[in-house]
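Every protein chain but one is kept in place in this view of the complex.
Think of it as A, B and C in the order they're written, each chain with its own count starting at 1.
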Amino acid sequence: MVELTRGGKSPLLLANPVIAAAGVLGFDGQAYRDLLDISKLGAWVTSPLSWKPRGVVRGARLVPLPSGVLLHTGLPNPGLRRVLQRYAPAWQRSPAPVIAHVIASDPHTVERCAVALDETEGVAALELGLHDRATAEEIAQVVRAALSHTQRPILVRVPLYRAVEAAQAAEQAGAGGVVVAGPPRGTARDPLSGRLVGGRMYGPWLKAQTLRAVGQVVRAVGVPVTACGGVHAPSDARDFLDAGAVAVQVGTVAWVQPRMLEIIARNLGGLELTRANGALADEWEPGLGQTMLRERQRRQPPPPPTTPPPKPPDLPR
Amino acid sequence: MVELTRGGKSPLLLANPVIAAAGVLGFDGQAYRDLLDISKLGAWVTSPLSWKPRGVVRGARLVPLPSGVLLHTGLPNPGLRRVLQRYAPAWQRSPAPVIAHVIASDPHTVERCAVALDETEGVAALELGLHDRATAEEIAQVVRAALSHTQRPILVRVPLYRAVEAAQAAEQAGAGGVVVAGPPRGTARDPLSGRLVGGRMYGPWLKAQTLRAVGQVVRAVGVPVTACGGVHAPSDARDFLDAGAVAVQVGTVAWVQPRMLEIIARNLGGLELTRANGALADEWEPGLGQTMLRERQRRQPPPPPTTPPPKPPDLPR
Amino acid sequence: MRETQALIERVRRVSADVLQIDLTVEPALMHLEPGQSLFVRPVDQADWQPYLREQWIPVDVTPGRVVVEGAPTRFYAPGDALSVLSPVGRAIPLRPKLLHLLLIAEDALPTPFMHLARKVIGGGVEVTLVLRGEARRYPLELLPPEIEVLHGEADWRWPEQVEMFTWADQVLVLAPSYAYMEVYGPIYATIAQLRQHNVPDDFVSGLFYYPMACGVGVCGACLVPARQRITACTDGPAIDLKQVRFP
Partner (left out) sequence: MRETQALIERVRRVSADVLQIDLTVEPALMHLEPGQSLFVRPVDQADWQPYLREQWIPVDVTPGRVVVEGAPTRFYAPGDALSVLSPVGRAIPLRPKLLHLLLIAEDALPTPFMHLARKVIGGGVEVTLVLRGEARRYPLELLPPEIEVLHGEADWRWPEQVEMFTWADQVLVLAPSYAYMEVYGPIYATIAQLRQHNVPDDFVSGLFYYPMACGVGVCGACLVPARQRITACTDGPAIDLKQVRFP
């Protein structure tokens, strides 16, 4: 079992370290129902929830980037009460644990959401989504608001650019675990309208930025770290575990290859055991470069004899 | 003329808003001498300089990313004294102004570099390179150290992730202009050695992150802002000027198409004038989407008459 | 929605702007209804470029074969294998007792009308296609000969509009995605006025082809401005303009 949160009234334990990220499977987890067996996943995170309904933004929303996209939607959702009416029954039936993503805009809203979700069956944990500029004080407030109104484990998703500071603030306020990181925001020119638009950025190159942030956060906090951002293949997921994460959330690769979520989950399913035996990275992934290096070290030619041979005649100078 | 710095003893004025970024043309500006006419550029920035020599790091340095690379070198340079001995004559002969990039590790080092560069002919300005975690206090110290030991204009290059805070600190300490931003760092697995390596990240997708930061910094400071990161085509450069930058630095696209630096510079050469006449973005770049929108607005069909026609018979329901 | 593989059989450049690709598909894909499309990427897309799947719109569906049509974007060659998610979207809803179908394409290739037109012509429906602006560059020889085409130099004037809107039992409108609001809004307003704000359900629909990311209604990339949540990928491409909130 993978322990996603530490301490608190109940830890979040998952059978598999691979999780569908917020927004990927919608509110009911059914988005790719014909393409993906979610019982193979460790858990899935709901689309972001707020107490009040949020509408969709106007204007361009999707701009292609080299090897990626920029997407702007504005976190549309019908408000928590309606989401619970419509989708809580699906959560109870879900074959994988459900983590509810709460938009952590202010302590009061978080409090209301926490109360409502605490009473809802089928919610394994809460993930608090921080906005990009949340200060340590704001983070402390929303985490405490959640902790004092629910028994569920609390994960905090921190922004990429301030991952270490935000994760430390979340840990100090009592969060059971952190998710590194929310995707960065960018600005791009929409090729259709000719306008500059802002939005979140997604793509496989995001992995390197996230991997660095994960490595830093793992060293800075004591609670378990879940990696999120740029996982597009099993090898990406393993790199994050190598860097000290206990689990990974997987997102936009579903757009390209929906089944990849399941492939990553299957591939990493047996990982815990192997790692516990002290195996090296490339022993559970034959073909990683280190194997060849060790191979080479094994078949080094015998060392030269310690006394040099007699100096041969007419050696060129 | 483009004004890259404001206030101070002498402003930095350039004839063209396109500049070769730190490290791209080496210490002498000669890297692509057969491929690129640097007299077409507004200026070029030297490879980073430190007071003491810095060696190259061991191990993997270049990891391909989707549409980009991660590169790690460790800022190797032979130390400022030797750089001046070897390259200062080339700076004096340079057909484009030379901006010396100083690694702003601490005030004492910056001071020594500022003194030496102040005495060197052919240095148009200093660019202070901040490290990723520089605090406001550290920034103030290095900027003041430079200002009190040189008459040259001072640019400060801020890290991407903390661009606004760092730019504000630099402005308050008296910097004449800011460069947004130093490339972000990431971690990736080197495919050849199988090891995780850290380094700076480069690629065209960087543009969206930089463009957002530039937009934010432009609103946050009063000094001129130079954009740097992800400029790979003339249209990229124009987007940055649209977002409020006065100039752009161009870097890694030289690896793919060395001549692109010159193409961007030529393309933006006439820009200042056109913009001063109040032209819209797409009037100096036919084909941008906005033209089509305006086209459409022009040929809207005449509005329907205000009284509806008589109700026609047998209207389907 | 299913994931299958398809093979490119032929690539024809039928005009400067239009490419037709013949695909060999699995039997499941033969049940595509007019309006439904394919969400495609090369099977061997090791480099994540382009990142997103492309939406390919069928113009003809016969047993084992789908012909898609579009503007040439990248290089495709016979023999290329594709990963296909399908069906994307709903069949275009047709009004009961449909006899006169009016199709309006403004500045956009009328490709999304072709599968529908072929099908309803077979059922005896009269189809008129109005090509405006850039849409006039569409090669007429690609159209079934039964379609009446209004394809003049002149703009489509108010009396003609009234005539057509009165003649038609159902109207479908198509524009490029950046101009939906500006094209669909005035057409809807005109019809609403004509019909004294009593427009029947599905009488006039806009086709919505926003750039898509997920194709399954969750990511919000293709949300149509409306009171309820309408996503073009699952509720479209044809959306009753009564439901749309124009600015």
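Note that a contact is a pair of C-beta atoms (placed from the backbone, for glycine too) under 8 Å apart; a residue touches a chain by one contact, two chains touch by 3 or more.
From a predicted model like this one, the values you see are computed outputs, not experimental measurements.
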Touching the hidden chain, out of B:Asn16, B:Ser50, B:Ser67 or B:Thr150, is B:Ser67
Chain A residues touching the chain left out here are 66-67, 289, 292-293, 296-297, 299-302, 304-305, 308-309, 311-312, 315-317
Contacts from chain B to the absent chain lie at residues 23-26, 31-32, 34-35, 47, 56, 58, 60-62, 64-69, 71, 73, 76, 78, 190, 192-193, 203-204, 232, 252, 254-259
Missing-chain contacts on chain C, rising order, are 47-50
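The rule we apply is simple: only the chains that are shown with their structure count from here on.
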Greatest centre-to-centre gap (Cα means) from chain C is with chain B
For the pair chain B and chain C, the C-alpha centroid-to-centroid distance in angstrom is 43
The distance between the C-alpha centres of chain A and chain B, rounded to whole Å, is 31
Chain A to chain C, mean C-alpha position gap in Å, rounds to 37
Residue numbers in chain B touching two or more further chains are 66-67, 289, 292-293
Each of the following residues of chain C touches two or more other chains, namely 47-49, 178
